[in-house]
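One chain of protein is taken out of this complex; the other chains stay put.
Chain lettering (A, B and C) follows the sequence in which the chains are written, and residue indices restart at 1 in each chain.
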Amino acid sequence: MLQELIASYNYIIVVVIMMIGLWAMLAKQNLIKKCIGMAIFQTGIILFYISMGAKKGSTLPILEHAHDGAHHAVVAAHYANPLTQILMLTAIVVGVATLGVALTLAQKVYQQNRSYHEDKILEKLSK
Amino acid sequence: MIWQFDLILLTLVVIFALISLRVKDLMGASIVFGAYSFLMCLIWAGMGAVDVAFTEAAVGAGVSTVFMIATIYNTGRMIKPRPQDMSFKLLMMLVVVITGAFLLTAVNDFPEWGDPYSPVNDHVAAYYLTHSMSDTAVPNVVTSVLADYRSFDTMFETAVVFVALIGIYGIIRRRRKQDDSDSDTDALPPYDPSESLIIRQASRMMVPFMQIFALYVVAHGHHSPGGGFQGGVILGASLILYSMSYNLPTLFKKMTEKWIILLSAIGVLIFSGVGVICMMLGSNFLDYSVLSQILPATDSVMARSHAMLIVEIGVAFTVMCAMVGIYTSLASNGRFDKGL
Amino acid sequence: MWHPVLILSIALAAAFLILLTGERRENLRESWTFIAGGIMLYGLFQLLPGVLNGQILRHSVLNVFPNVDIAFWVDPFGLLFAFIAVGLWIPTSLYSIGYMRPLKEHAQTRYFACFAIAISATVGVAFSANLFTLYLFYELLSLSTYPLVAHHQDAQAREGSRKYLTYLLGTSIGLALPAMILVYGLTGTLTFSEMGVFGGGISAGLQVSLLLLFLFGFAKSGLMPFHSWLPGAMVAPTPVSALLHAVAVVKVGVFSVLRVLTGIFGIDLLAGSHLSTIACIIASITLITASLIALTQDSLKRRLAFSTVGQLAYIILGCSVASIVGVQASMLHIAMHAFGKITLFFCAGAIFVATGKKYISQMVGLGKQMPWTMLAFFIGSLSVIGLPPTGGFISKWYLIMGALDADKVWVVVVYLVSSILNAAYFLPIVYRAFFCSDEDSQYKDEVKEAPLPALIPPLLTASGCLLLFYYHDTLFKLAQLAVGG
Partner (left out) sequence: MSTQAPVLMIIAPLIASIFITLIGWFRPKFSHPIAVISLLISSIASIQVFQMVLSNGPQQYFLGNWPAPFGIEYVIDHLNSLLLVTISVVATLVALYAKRSVEKELPDKLANYYTLFVLLVTGLLGISITGDAFNLYVLLEIAALTSYALIAFAKGRSLMATFNYVMMGSIGACFYLLGVGYLFIKTGTLNMTNLSQILVSLHMSQAVLVGFVLIILGMWVKMAFFPVHGWLSNAYTYAPTASTCLIAPLMTKVSVYVMIRVMTSVFSTEYVFNHLSWHLVVVAMASVAILVGSMMALSQRDLKKCMTYLVVAEIGYMVGGAWLGNPAGMTGATYHIIADAAMTACLFMAVGCIIYKHGHTSLDTMKGIFRKMPLTMLGFVVGMLSMIGVPPTCGFFSKWYLISGAIEAGQWHFMLALLFSSLVNAIIFFRIIEIGFFGSLGSETPDPHEHQDVAVKEAPLSMVLPMLVVAGALIGIGIYTSDIISLVIQPLISATF
């Protein structure tokens, strides 16, 4: 029972984290906070993928093998899911790239307008 | 894994996310975000995703946070409270709550958590686990999937990093002695960390070890967690640490702007070049097995294994340069002379 | 050998040559128009015998949708219309020279080029074998005449040309296009056929809405309430008005309506349902109202414009009664009205060139100074009113016959009332121009006839009105062939 709760707790937390990030991206006025929100949203998604790839009682997805190159028959259930991992490796890298671009833009915008505050910037721009 | 521990971590993560969004000091928010990322990577490690955790520790908790700090260093760090339009926030809250509720409706429909025979774990993923050894002779299935089965994704992922670097250069880079009008001496904090002897000496000692470790991570990615990305990020982080503890010009003495750009391009070139060679040898793009024709003493399986190493090196180049390049751009505000 | 596409591309080629020749060598430039007009007319004459023998030449250029091509045919009605358009283009061009040069108008090259494109589009409409092709050239005509309407480039011209395009494009995109798509969706074809394309099984409500969409969608036909572009477009130079009102634009409007009524709905369907009555009522309202408004206009060109609105309604009414004679009559009326109205416009322009006067109240006594112009004006008005010995009488006669054939006596009443109104707004002009005492005359000896290029065309077309009274056999034959009579 408790285990089941944790199982769905996991997914609930995923949704909560993502929504925190989304909310920050949409509603926060500060550009840096928006960037943080974006990063949080992305980690939420990553957590989602990792959660779905988790296996109870599994080990790392590094196969046991003998040194002479021969290998045993592999039971997939014994190893963690590699596919979700590599998908998320990609997502992390994409995320940091996007974050870098967003921060750069935020920095330039700040220098133009002396502010990180979205409304203030828009006021200034519309003058 | 221990579910109680997991429970606590998951709760903490939410709390940290909220804190980092609440804090009025942006520097503080970045640090909290770093902590958030670190907790996150603990969770992932707990779920068996060590490679992801490894990367997140280097990228999310490390480099991302440093990027934010570099940005804030050049701009303002405190948020001045302003009267806000609450109706907009409420509207957005409503949007978010509806979206969240909609997402939650599907949770009951998911396969049981941790089920080794759920579709995700059973269908394609299982094929990778059972065939990796015979197809590629690489025991770390993450590496073999990353650099072979789905190497095309990985190539573009490297390209994404490259794009970010070039894009950021294009946006922020200024020629020296050109318009320094906009905010030259902007928000330089009184404290210059590079003057601290302790930090200098400590990082002097750490940097070589970090780099050796990074090389190990790249090279040993076939057999242990790690690979081009992680190694590249650690290499980049070591250089960033170096420049933080001294200053940018010191870093540029070792590694100039030119090499940052050129090496990052060469990284992508190595990856795509391997693919093109495969094409030239008469097979499909990125079909490493045909490389056995030119690599000495390999069969088609070992050729795959070796090619993966080459490719990972390319990835490491690009990622390292991109991390350093993005950091230096942000920290020096595009002038590449002084900064954090 | 002679081919509809060839004929319409001659006009296009002329436009191109005119543009190439440019402002400097204006005689050469104008000669292109006449050469093209001559060749086209010759080509049409070559097509005539075949058509009179009952052959219908069809040619498909390009397939655009299943069952819909850009396709041309040479049918009697189209040929009749093409004859009118090309035939009147030549005197109009001559007249344009007489009008534009003395007034030293700007951008004459653009003017003549657009004129040629407009004629090309008109011929295209005439030879369209299906609704789609017709629509294509219809739009081309709207666009190519815009620079003509806006020619003066002043505030008034802006007003007029805006209105012009808003009405024409608005209705064609907003009403005719969806109607066309509906027809295609319902029947899978757009090709004109004498039996109509609706085999049956289309609800009466849908038929009525399609009818309304088409009637108003082709706003070039000037049915109220979409008529007000026409008086608005009077800001254009007079030769353009002549083109718009007599030859190309409005006639393309009624031509399109007639094509839709006969080729898409089919006369039988019209006659067998309430559609005919609905169309008749709409046309009648326009007819009477326009004539009444025309009475109140002092500007000569505006009066002519409202007269045009009324005459167009005649044509649609003639077709809407849905008897064979009626349809033939309305086809004839296209020709007859074209000659009459173009004469009137030519005269209005000649008066403007000679005296600079635009208003009817300023034209008392003009007949003494400009006898030939006013004579032509007189003949033109007779034709438009429908009195012998002009061509207008013939067509009006058949129009009435057509209405009687269809047992729509009230339509005959409408015809008669409006003819009286026509007489009431035209004849006083002529009367006061000729028969006034010398004291009343506003003109002393200083005014003379307009220059020859502006005088000859109205006389030509006026004599055309007279000749058509006697020699309308070929036209009538064409009309008869067109509606299987």
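Heads up, the rule we're going with is that a residue touches a chain if its C-beta (ideal position, glycine included) is under 8 Å from a C-beta of that chain, and two chains touch if they have at least 3 such contacts.
A quick note: this is a predicted structure, and the numbers were derived from the prediction, not measured.
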For the chain not shown, touching visible partners are A, B, C
Where B:82, B:123, B:204 or B:254 are the choices, the one touching the absent chain is B:123
Touching the absent chain in the whole complex: find that residue among C:70, C:282, C:363 or C:376. C:70
Under the stated touch rule, tell me which residues of chain B contact the chain that is not displayed. 102-103, 105-106, 108-111, 118-125, 127-128, 148-153, 156-157, 159-160, 162-164, 166-171, 175, 258, 261-262, 264-266, 268-269, 272-273, 275-276, 279, 282-289
Tell me, which residues in chain C touch the chain that this view leaves out? 62-66, 70, 106-107, 132, 135-136, 139-140, 143, 146-147, 150, 152-155, 157-158, 161-162, 165-166, 169-170, 173-174, 177-178, 181-182, 184-185
So that we can see where the missing chain sits, which residues of chain A does it touch? 18, 22, 25-26, 31, 34, 38, 41-42, 45, 48-49, 52, 87, 90-91, 94, 97-98, 101-102, 105-106, 108-109, 112-113, 121-122, 125
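By our rule, only the chains that are shown with their structure count from here on.
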For chain A and chain B, let me know how many angstrom lie between their CA-based centres, rounded off. 11
Provide the C-alpha centroid distance between chain B and chain C, rounded to the nearest whole angstrom. 74
Residues of chain B engaged with two or more neighbouring chains: none
Tell me, which parts of chain A touch chain B in their complex? 2-4, 6-13, 15-24, 26-30, 32-33, 35-37, 39-40, 43, 46-47, 50-65, 69, 71, 73-74, 76-77, 79-90, 92-101, 103-108, 110-112, 114-117, 119-120
Hey, which residues of chain B end up touching chain A in the complex? 3, 6-7, 10-11, 13-14, 17-18, 20-21, 26, 29-30, 33, 36-37, 40, 43-44, 47-52, 55-56, 59-60, 63-64, 67-68, 71-72, 74-76, 79-80, 82, 84-85, 88-89, 92-93, 95-97, 99-100, 103-104, 107-108, 110-118, 120-122, 124-126, 128-130, 132-134, 137, 139-142, 144-146, 150, 153-154, 157, 160-161, 163-164, 167-168, 171-172, 182-183, 186, 223-225, 229, 319, 322, 326, 329-330, 333
